[in-house]
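Notes for the one structure printed next.
Missing here: one protein chain of the complex. Every other protein chain is in place.
Let's look at subunit A:
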Amino acid sequence: MSKNSYEAVMSRKSEIMKKAVGIDFSKFEHGKISFDYERMMRETGYSLVEMQKIQGEAGVGNTPLLELKNLTALARKLAPKGKGARIFIKDEASNPSGSFKARRAANAVYHAKKLGYRGVIAATSGNYGAAVASQAAIHGLKCIIVQECYDSSLKGQPEIIEKARKCEAYGAEVVQLTVGPELFYTFLKLLEDTGYFNASLYTPFGIAGVETLGYELATQFREYVGKDPDVVVCTNAGGGNLTGTARGLIKAGAEEAQVVGASVNLHGLHMASDEQFNKKSFTTGHTGFGIPFTTWPDRSDVPRSAARPLRYMDRYLLVNQGEVFYMTEALAQLEGLERGPAGNTSLAAAFSIAQELEEDKIIVSQETEYTGAGKHIQPQLSFAKENGIEVKLGDPKDEIPGKNIILPKHPKLIKAKDLDLNNIRKSYIKNCLSVTKAEELSKEDIEFLAIETKTNVEYVQKTIDEIKCKKL
């Protein structure tokens, strides 16, 4: 077996990661399943004040909070009398690299520089690449971004190609790959060869970087409307956005705010499939990441992910591709804000559930992202058509991912669908048991699972008993 063979590199995974992240995760481990999450966040992250300083000096954060008065008026026309919450949006596209990911990257790159690394590497096809590249430019570090970009016929997702361009614009090197999870192998080899820092999306400082977003939300609402938001909707993929935002809200004392996750429904499309790669019109914010990362956060590129969305999630909504594209167009046409589609996942969900809430309630979609060639409704829909996806106006509930995209023929057809959080919780507990192969759990483990699932000890015990019964 050669030193650089797939098996050889993968077997050195822990060793490479330890060097490239600078965290000894083992010291936070205890019990079979449990680990000390809060201690990890405290000892390896930064305080809120420190982060505000780090981010402020790098031009990140303090983004505008905008009230969407026309979308609110539209929602009220569609809602039962007296319903229709005030809809707001946090314009995260105003960050230096055009998305909230700048918050995560600012911390990660600052940390890398402080530890003396010469460069940073991130494995991402999303906005995070541009964010790391932008922050690396500010701090004078080298930067390599590894992307999954093409299918085997060399056809690239226009959205991902645009992100490659943006990374290069900030002076980063972009390594592009075809479809497949073995991207991780290339990523590990690059970390080993360069000795650069792994600017993972899932480290404590990366996730903590989003806490400033939640904190700003609370303080901006207090200044603007004199109270905390009632519902905060977060687009959910890897879970960091929701986790960080919720933690920031808690740090601001806005504990009553309901935290809602929203993902684009890509049910039926396999994320590692070469043939299906270009059948999807969203490359992030979708269920292909949202569900697996919520039900097993430690699948990420660090031993213990700091993104643990189930701890904070009060509700999980699905929206269809057509609904998100529609809301993106509505945001431009009614609010004069042209923003990227993926970031509007939470807006589509917010528009739908605003109609369930009383008029005096406040709901906020907590991010926007930049738009441009490739990364825009027009090219994304055009690309879908090119790949044999039917695009039409109709009822989005008939949308089948990979077959068609149905733009609602009337805004009243935008209906976010609730996922049963109990099923998600059960699935998380099941994954915990099967990955750790734990037979008997300690009291500590059960208490840990209760916190992880935002439930209680009785719920966890009952769920474990049910899972064991099914096995017998």
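Quick note on the criterion: contacts are C-beta pairs under 8 Å (C-beta built on N, C-alpha and C of every residue); 3 or more make two chains touch, one makes a residue touch a chain; residues count from 1.
Simple rule for what comes next: contacts and distances are computed from a predicted model.
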| item | value |
| --- | --- |
| Name under which UniProt lists the unshown chain, selected from "Heme exporter protein C", "Peptide/nickel transport system ATP-binding protein", "2-amino-4-ketopentanoate thiolase" or "Sugar ABC transporter permease" | "2-amino-4-ketopentanoate thiolase" |
| Option touching the unshown chain, where A:48, A:66, A:250 or A:391 are the choices | A:391 |
| Residue of A:31, A:59 or A:180 in touch with the missing chain, whole complex considered | A:180 |
| Absent-chain contact - pick from A:144, A:291 or A:324 | A:144 |
| Subunit A, residues in touch with the chain not shown (by the definition above) | 5-6, 70, 73-74, 77, 119, 142-144, 149-150, 152, 156, 158, 161-162, 164-165, 168, 171-182, 185-186, 193-194, 270, 272-275, 326, 329-330, 332-334, 373-374, 376-383, 385, 391-393, 407, 410-411 |
